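Only one protein chain is missing; all other protein chains are in place.
Let's look at chain A:
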Amino acid sequence: MTRSVILATATRFLVSMILVFSVYLLLRGHNSPGGGFSGALVAGTGFSLYAISEGAQSVRRAIRIDPLWLVGFGMLAALVSGLAAAAAGKTFLTGLWWTIAEFNGREIVLGTPFFFDVGVYAIVLGAILTLVLALEEDLAADIKED
């Protein structure tokens, strides 16, 4: 497979911005459009772009861990955020909130729903990467065989 120089160059700039944007979407999700699912889709698109331009192995090297671990981590984060409420004597998955700072009279709060959203993010991204990378590698192997 011949590589496009333009695509490769553009990808380097784009991917980092896409990933930053993805985290931004995750963090702002509770108050504005965004959230774990959208954020993960954006990150998945970014990594897919990288995989198409540089090959699946480069993505694997970049993320260092197997995407399946990401799925497992996400499941754990979602469950822990739910169990935290259970440990506090409330129904499973009830949101718990802590005020961590005050800023110009507005409270900055952090709650278990955020960790739940992080779990969603990790699972969706992990599942996308698992499939995209496996498909890419499968395709690459097919091409090599031909």
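Observations on the structure shown:
By definition in this document, contacts are C-beta pairs under 8 Å (C-beta built on N, C-alpha and C of every residue); 3 or more make two chains touch, one makes a residue touch a chain; residues count from 1.
Throughout what follows, contacts and distances are computed from a predicted model.
The listed choices are "Multiple sugar transport system permease protein", "DNA-binding NarL/FixJ family response regulator", "Multicomponent Na+:H+ antiporter subunit A" or "CRISPR-associated endoribonuclease Cas2"; the UniProt protein name belonging to the chain that is not shown reads "Multicomponent Na+:H+ antiporter subunit A". On the side of chain A, touch with the chain left out of the figure occurs at residues 29-38, 41-42, 44-45, 48-49, 52, 68, 71, 74-75, 78-79, 82, 92-93, 95, 97, 109, 111, 113-114, 116-117, 119-120, 123-124, 126-128, 130-132, 134-136, 138-139, 141-142.
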